[in-house]
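Left out: one protein chain. Kept in place: all the others.
Labels run A and B following the written order; every chain starts at residue 1.
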Amino acid sequence: MSELELRQTTVEASADHLPARPRGRMPRIGTLLSGAFVLFLLAASIAPALIATQDPNQIAAADAFQPPSIAHWFGTDESGRDLYSRVVAGTGTSLLIGVTATAIGLALGLVLGVLASFGGRVVDFGVNRLVEVLFAFPGLLLALLVIVVYGPGPVTATIAVGLSTAPGYARIIRGQLVSIRSSQYVEAARVLGRAPGRILAQHVLPNALIPLFVLATLGIGQAIVWAAALSYLGLGAQPPAAEWGAMLAAGRTYLATAWWMTVFPGLMIVGTTIATTVLGRAMTRRGRSGR
Amino acid sequence: MRAAPVTTSSTTRRFGAIGVALVATVTLAGCQAPAPEASGDPVQGGTLSYASGDAEPTCLDPHVGGNYPQALLAGQFLESLVSRDETGEIIPWLAESWTASDDGLAWEFTLRDDVAFTDGAPLDAEAVKVNVEHLKDPATQSSTGYLALGKVDRVEVVDEQVARFVLSSPDSALLESLTQPWTAIESPAGLARGMDENCQAPIGTGPFIVDEWVKQDHVSLVRNDDYASAPADAAHEGPAYLEAIDWRFVPDAASRYAALQAGQVDVIDNPQPDTISTAESNDSLVWLDAPRPGAANRIELNSGQAPFDDERVREAFIRAVEVDEGIESLFFGTAERSYSPLSSVESVAYSDEALFEPDLDRANALLDEAGWSERDADGYRVRDGARLTLRFPVSTNQSIPAEQSLFEQVQATAKAAGFDVVIELLDLSSWYGALAAHEYEIVSAPYTKVGPDVLRILYHSDSITPAPSGYFANLSQLNDPEVDALLSDAAATSDPEARAASYEKAQRLILGGYYLLPLYDQQNSFLMSTSVQGARALPTVSTPTFYDAWLAG
Partner (left out) sequence: MTPGSPADRPSRVNGAALRRTGLLVAGAAFVLWAVASLTFFAIRLIPGDPAQAILGGPGSQASQEALDQVRRDYGLDQPLLVQYLAMLGRLVTGDLGTSYALKLPVADLLGAQLGGTLLLATLALALAWLLALGLAIWSTGRGRVASALGEGIEITSAALPHFWLAAVLIAVFSTGLGWLPPVATGTPSGLVLPVVTLAVPLAGFLAQVMRESLLDTMQQPFVVSARARGESALGVRLRHTIRHAALPAISLSGWALGWLLSGAVVVETIFAMPGLGRTLLQAVTLRDIPVVTGVVLLVALVYVLMTVLTDVVSRIADPRLRQEGAR
C-alpha cells in the first residue's frame, strides 16, 4: 500500500466517521462558562436596561475619567458616562454587527462555494473569477466605498464587513468541497449510483460545514474587530451609540491615563470571540460524535 | 475673477508724504522672542525633527488652495511682505516700509534691496506683481489668498524696489492679509515652472529651502546659507542656526507623542490635551501655546431654515447647552472658554458672558413659546408632528477626539430641553457636501485669518452666496443689513478707533442674535523637547518658526 493510497483511505476514515479521538478537549467548565457568558450577552442585548446600572448616555463631565469603583464598576469615560452601562448597552449593537456580518459573508460564501464546486467547469471558472475579483478588492476599501456612498453607521459597516468577508468564506468552502468530492468515499457513493443531490447532502456538506462552523465562530469576533477599525477611522457607529469598537477607538486616545476605557470594551470583544468559539467547538464535537 | 490687467499708466504718480497712513519704523531685531525663553548661547548646526499631525498638503505652494497645513510648512521657506508682532502691530518683513494714499485705494510697498530668492533672483517689485497675478489667476486655484486679496485690483511696478497695490475699494485689512503665508512671495521663475513642479518645491526667500518631499513620509528642509530677510521681531540676523529640518507627517496623535517621548522627534503639533497636561509636569518637555488668530472655535446655528430661523429657538439651544465643565475636563485646563466670535489674539474681540449663561428653564419657556410645546415618547420636542431635530455634521479630518467628545456632551445636554441633536461623523468631502446642501442645523468649522476682518467673511450676507463648489463661509446664514453695513465700514475705514468701534457693534449684534455658541480659541499647541531653544510661533497665523531655534546639548 503506497502512502498515497494510505492517505486517501484515511481521509475517508477521518472525514466520514470520525473516531472518538483524544482531542484537546476544552474542559467542560469552559463550555459552561462560555454558555453563561453568551447568555449574559443575549440578556444584555434584549433587555440592557435590566442589567445596566445607569443610563449609558448620562453625561457628568465632573465625573470624567473615574477609575473602576463601587459606583462605577468599569469606571467612567471622558464625559463621565458609566462604562459598565455603556458596555452593556453596546452589546446588542456589537453582537448584531458581528452576527449579521458573518451571516452575510457565510451565506454569500456558501452559495458561491457550492456553485463553484458542483456547477461544472464553466460555472466553477466563472465563480472563481468572481471570487477573485472580490478578493482582489481590499476589504477595507470595499467598506470605505460602501460607507462613503451610503453614509457611515452600524448598518453600512455591517454590510461592508459582511461583503468583504464573503470571498474568503467562498474560497474556503470551495476548497473543502473539492477536496471532499475527490475523496474515495464520495467516489464510492458515486459508483454505487447515489444521486448527486444526496451525495451533496449526506456526505459532502456535513464534512465541509464543520470546519466552516469554526471559522464562523471566529468570524463573529473578527467582524466586530473590523467594525472597530472603521470606528478608529471615524466611520463606524455614530455617537453617542455605545458600540464596543467605537468605545475601544475612543478609549485608545486615553490609553496612558485611563486604561479602563479600552480594557473593558476590549475584554468584551475577546470574551465574546472566545465564548462563541468554545461553544462552536463543543457543538462541532457533539455533531461529530452524534453521526 | 480674472488676472489683474497690466497697466503702467500711473507709475509716475508719486505719493505725497502727507498721505501716509502708516509708516513703519524699521527696527530690526527690536522685539524679543516670546516664551519659551531661550537659555544659553545658540548652537550652530543639527537637524530638527518635526512631527506634524495636520494633513499632508497636496501642494507645498500655499497660493494653491490655501489651508493651514500648507501654512505650517510654508512658514519655513516662504516669507510675506509684512508681519505682525505680539501686540498686533504690523511690522516690516520683505517690505521695509509702506504708505497708503488718502483715499485708501493705492498702497506703495518699498522692498528691501538686499534680499534674493533661493534661486538667485533678486526680490523686486516685478516679483511682487507676478505673485499677486499668480494668486488672482483662476488657473492657480487659490482660495484663501485669492479671498484675502479680493479688493486688490492690480499691482504696478513703480520702480525696482517699489510696488503699488491698486485697490478697487479701501481695505483696512490689507496689511493683515499680506502677513499671511497664503499671500507669501515666491520666486517668479519658480512660479513660471507651472503648478505641477512648483507644488513639489516652491522657491522663496525663507531661512530654509525645500530639498525633497517624500509623499506620506516627510519633507526635508535645508538651511538657506544666504538668508538675509528676518522679520523685524526675530531674535537674530543672518542664516538660521539649524542646518536642516526633517518635517514628518505622523497622523496619529498617540504615535506623535510617543515619538516625542522617545526622543525620535523634537517638536510635535496638535498634541492631545491630556498629553499636554502630562507634559506640563515633565521637565524634558515644553508646551508652546499659540492660539490661532481670526475666529474662535464655535458652533454656528443655521438661521437660514427652520427651526433656527426663530431667534427664540436659537436662544433656547444656547441656554440649554452646557459646555463649561466639559471644556474643563476634556481639555485638562489647556483651553479657556470663549464668549466672543473672535480669537482672544485679536485685540478688538468683544465678549459677552451673560448671553451664554446656561438656563434650562428659560430654554424650555422659549421653546414652549415658539410652538415646540409637546414632547414625544423619547422626550424630544415635536411641533406639527415633526421632531425638533438638529443635524450636526462633524468632520473627522478637522475635529480632534476631545472636541468630538464635547459635541457628544452638547448632544446630551441639549436633550434635556428636548432637542434631538444628530451627530454625523463624516470625512472631509462628505462634510463639505452636507454643508453645501444645507443639510445642517448646527456646525463647527474652523476659520483662520489674521485680523478681525474674518468677521466680514463669516457673517456678511455676501458670504451666503455659495462659490460654484457650493461652499459658503457664512454658515450661520446671518443676513442682517446692519451687520453688513458695520462690517463694510470697518473694512473701509483707515481710522483704527472707528474700525474697532464698528467691529464691536457688529460683534454685539452677532452675539445678541444667538447665531453662534463660542467654545474656545482655535487650539494650536506644540510640544517640544527642552533641547529645542529659541523656537516660537509667528504672531501672524501662529505657525511655528525655527529660524531662531537651535538644538542644545
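In this section, contacts are C-beta pairs under 8 Å (C-beta built on N, C-alpha and C of every residue); 3 or more make two chains touch, one makes a residue touch a chain.
Please read these numbers as outputs of a predicted model, since none were measured by experiment.
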TODO: Sort through B:249, B:317 or B:459 and give me the one touching the missing partner chain.
DONE: B:249
Open item on the list: Can you tell me which of B:139, B:354 or B:377 touches the chain that was removed from the display?
Closed with: B:139
Task: Interface with the unshown chain - residue positions in subunit B - done: 1, 51, 55-56, 58-59, 64-65, 138-139, 141-143, 146-147, 195-196, 199, 214-217, 248-252, 254-256, 258-259, 261-262, 264-265, 397, 427-433, 467-469, 471
Open item on the list: What does the interface between subunit A and the hidden chain look like in terms of residue numbers?
Closed with: 2-4, 6-11, 13-14, 19, 21, 23-27, 30, 125, 128-130, 132-133, 135-141, 144-145, 148-149, 164, 167-168, 171-172, 175, 178-179, 182-183, 211, 214-215, 218, 221-222, 224-226, 228-229, 232-233, 245, 248-249, 252, 255-256, 262, 266, 269-270, 273-274, 277
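Here is the rule we go by: only the chains that are shown with their structure count from here on.
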Task: Touching residues on subunit A, where the partner in the complex is subunit B - done: 57-59, 61-62, 64-65, 78-80, 148, 151-152, 233-235, 238-240, 250, 252-257
TODO: Using the touch definition up top, name the residues of subunit B that touch subunit A in the complex.
DONE: 253-254, 272, 274-275, 278, 322, 325-326, 328-330, 396, 401-402, 404-405, 407-409, 411-413, 423-427, 430
